[in-house]
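With one protein chain removed, the remaining protein chains of the complex are shown where they sit.
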Amino acid sequence: MSNLVWLVPLLPFIGFLVNGLGRKFLPKAGVSIVGSGSVIAAFAIAVSLFLETKAPGFTPRVISLFSFISVGKLSIPFAFQVDQLSALFLLIITGVGSLIHIYSAAYMHEESNEGYARYFAYLNLFIFSMLLLVLGANYVMMFIGWEGVGLCSYLLIGFWFKNPSFSKAANKAFIMNRIGDLGFLLGIFYIIANFGTVTYSAVFAQAATMGSGHHTLVIIAVLLFIGAMGKSAQIPLYTWLPDAMAGPTPVSALIHAATMVTAGIYMIARSNVIYTLAPAVQNFIVIIGTATALLAASIAIAQNDIKKVLAYSTVSQLGYMFIALGVGAYSTAVFHVMTHAFFKALLFLGSGSVIHAMGGEQDIRKMGGLKKYLPTTHWTFLVGCLAIAGIPGFSGFFSKDEILANAFAANKIVYVFGLLGALMTAFYMFRLYYITFCGSFRGTHEQEHHLHESPAAMTIPLVVLAVLSVFGGYIGLPEVFGVKSLLNEYLAPIFAPSVPFAAVHELEPGTEWMLMIISSVLVIGMIFWARAKYRRYQNPGTENTGLLKVLENKWYVDEIYDAVIVRPLQALSQFFSEVMEKLGIDRLVNGIGKSVQWGGQQLRVIQNGQVGFYIFAMVLGIIVLLVIGLLF
Amino acid sequence: MLTVLLILIPLLAGFISFGLKGTGPKVLALLSSIATLGVSLVALFQFKVHPEATRFTAQWIPQLNAKFAVGLDGMGAMLCLLTTIAFVLVFISIFSRTYERSNSFYGLLLLAQAGLTGVFTAYDALLFYVGWELALVPMYFLCSIWGGEKRIPVTFKFFIYTFVGSLFMLIGIIYLYLHTKDASFSYNAFVSAGASLQHGEQSWLFWLFFVAFAIKMPIFPLHTWQPDTYEQSPTPVTMILSGVMVKMGLFGALRWLLPVLPGASASWSDLVIVLSIIGIVYASCIAIVQSDLKKMIAYSSIAHIGLMSAAIFAHNQLSLQGVLVQMFNHGINIIGLWIIVDVIEQRLGGVKNMKELGGIASKAPRLAIFLVIISLANVGLPLTNGFIGEFLMFSGLFQVNVWFMAVAGLGIILSAVYILNMIQRVIFGESNAVTAKITDLTPGETLSLTLIVLLIFVVGVYPKPMLELVSGTTQLLQVAFQGSISLK
């Protein structure tokens, strides 16, 4: 079956081609069947690949299709790698991707025929790029997908291109990603220069011989992590992700849950050998991850746009995943990627359903009491909130607690900050929930009249995701429960090469139980606080002041970036263009031309046309020549 | 013999074209360009099978021992292909236009094609020089007769710049000619003559040649003729100038500079790389604040060429291979961009200020799609042709000096900034009074752009044939360099 792995990315690509080229002729039904069908078919293949990798005695397989770049000793094949990690990611991407496709078929129904087809074409291209990213057997293949998802996010964020602020957000996403990509590219060049290859297996084998803390590995790890900062929205390159809300809501679900932002996690999990051998970089990752988790969670508390809250919660959750990666708990990070994919997709699609019902309104202050109008959306959304907040029994509980336990074992301070972030998460998610679904309706009368539950194509994916959000966590039960974590066992071969170099943090079962109880109790407390505060929310109509205002304005990070980077760059460019180019170089060049003309004007005086003068000059010349001849 | 045909067909067609009337020149030009495309494909095949069969030598000026020596190597074959493709694309995309005095317009374009092919195939320095001038002189006339409002001063600047460069090169050629053992202009004689020179002599000869090539590429700070010329020239001429003619400078450096004066090239390479990298950042910054569409593309082209020249002087296998591939791909992509710019400008009655544009995507979706694809290839997105060259060049530059690559890499980010800004300002947003009347592409334009997009993806996904085509040239240059380094 793994010989057919190339079908997995190819199917969405065919969907892209069909929808892209046939956008004028295909009816909407055809478009959605092609678009969703191709991803579902890819999902089916992914399932069989997963079963294959799950079978005992499976060894990773590399399927080389053709030679992509081969120059001298450097040979980069266009090759796919099938192993546990890529198979798991394939499942997440195509699985959640299919649900989002199905959901989109209904959500985007009001678009024109052409726009509908364009939307599905982009969506398929997105899945294709992400599949390339996780399937590639070398860093260049990963980079292809890496840039590809950047491009697709650009296209989808700017999908409604008539609105200039949307296309600005798209530009921002692409450019920020490119900054990270430059780091990633530099990392690849370091790998090429030092290892002479980019194929994972060869790189890791050589890296393992270099010993812990080797400066080459540290540099490579840092550079690759810069790439991950861009793609997975970590400080300082995170501001594009909240702005990416400009795209249609299912796209946000796709970007935040199944694809794109998980790329950085995947990359580091894939390169676990390099990172384990660079402990300094791991510490750096923990710091960045913690800072991002807290910063984003604090911003989410004061946002009033339903999608913005979710966006910042994504940034914050990604911070958790990086904490896990930084403390060396790779499979835990992947576990959280998976559970997060379920509940974040659920939350985004749920918010899409809300926005759909509200006729495009995204401000939660103008919602409220939606519980009775949108019953299915309401309970699935509640499940999502419970899962992300980490209520025991829901998937988010297991993955987040595993991260916190690992953090506790590695460093108590990180644990404290992590717990703080988790509490904030519980608070802002339930603030969102209570303001949106409880209390009384605060929108216009017309909106109230239009409120309706979304069609089945939208609610069925919600239900499926809700089920996954509840039970998805049981594949990674902590060992204190007395069972083996299925996921850790499944992924063990991937992280086995780095085990010998990893620092061992063991946790007493008693401590782990205690940590779980502490966090559960505190989280439930937070939820009740949010309930008390926002259950009967009324729009106060006044502006926030003090810290809340700073939080609402996202710590003014966008403004700071604008002042520190964007404006100086503009000014420098203006200086180059107006001063250096026009007054400097060009004037110099024209000056040379002018001086030649001026010299000609001066010399022209000698040519006065007087024959006598010419003869005189001639005689003078003869005399000078004679004198020179006599002297030398 | 095929190689001679490549020069002869456009040359003859050019002369005939001067005598034709009405649609005659147009049809003749298209036919001749398609014929040369066919010949160049056959020649490419011939080169793959018997490289020696593409060589042709005949007496030319016996008194000087100058020979009409032409032939193809991987680089030459690729650039001849680029030239022929470029001319076909240009002639297809302007087929529906009528130009005043079209007989001379097409005649001059065809003569320029002959000159370009001469440059790319010459194995005799004098022939190279003649081809160089034959390619440039028609351009002067084309710019000064069919150009925009400020065409006269702009052409004058262009002329002076390139002519000064040519003269420097001529001095260099004569000096080397006098130092050849058998008093000939042949490539091999020049290579051995160059190697026999003292280092000091090599140095100033290097600068004579380099200035000529640097002006043509152009490299910072010798670039100021270029944005004005691109802006003022009629678009078909700009396509040829930016797509093919700048490659003359790069080609000259690769054929007549590195192998002939390897010692000096090696010792001056750091300075040249630094200049090129300054050019990348400088031109990219300027491109960000340009509001004139044509000037923006001109500056972006300077940035791209800067990367290529840096990679040439990084002279390792990866970078050279990257440059060779990128020469072709940059040509294809920028011609595509110019075709689109020309369409916009023609439809909107000469508007090319980005502040006045916008909303074209909703009025002319096909045009918008092509613009996005070609722009993204231009910024080097993976699986487009731009990526292959850039990846290899950066990777080669990286091996010379990490910081060179890191600073040049800023170009990756900056190029995204100006290209996306351009896309946003030109095709996104609501359409306004100016852009409301735009119509979508005609079949001819669609055809040429489709060809370009196909090339973009074919080369981008499967670059192997092209990499193999030029690998011979890379090895040759590497050998020359290693020889010189051991000499030092």
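Note that the chains are named A and B in the order they appear, and that numbering of residues resets to 1 at the start of each chain.
The definition used in the following text is that a contact is a pair of C-beta atoms (placed from the backbone, for glycine too) under 8 Å apart; a residue touches a chain by one contact, two chains touch by 3 or more.
Here, contacts and distances are computed from a predicted model.
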Undisplayed chain, where the name is taken from the UniProt record, one of "ATPase", "Amino acid ABC transporter permease", "NADH-quinone oxidoreductase subunit K" or "ATP-binding cassette domain-containing protein": "NADH-quinone oxidoreductase subunit K"
Touched by the hidden chain, restricted to displayed chains: A
Contact with the hidden chain (one of A:Pro56, A:Pro500, A:Gly546 or A:Gly612): A:Gly612
Touch list for chain A against the chain that is not drawn: 607-612, 615-616, 619
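One rule holds for everything that comes next: only the chains that are shown with their structure count from here on.
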Centroid distance [mean C-alpha coordinates] between chain B and chain A, Å: 37
Chain B residues touching chain A - in the complex, by the definition given at the top: 157, 160-161, 221, 223-225, 282, 285-286, 288-290, 317-318, 321, 359, 361-362, 365, 376, 381-383, 388, 391-392, 394-395, 398-399, 402, 405-406, 409-410, 412-413, 416-417, 420-421, 424, 427-430, 462-464, 467, 471, 474
Contact footprint of chain B on chain A as seen in their complex: 66-72, 74, 114, 140, 143-144, 147-148, 151, 154, 158, 161-164, 167-168, 170-171, 174-175, 178-179, 181-182, 185-186, 188-190, 192-193, 569-570, 572-574, 576-577, 580-581, 585-586, 589-590, 593
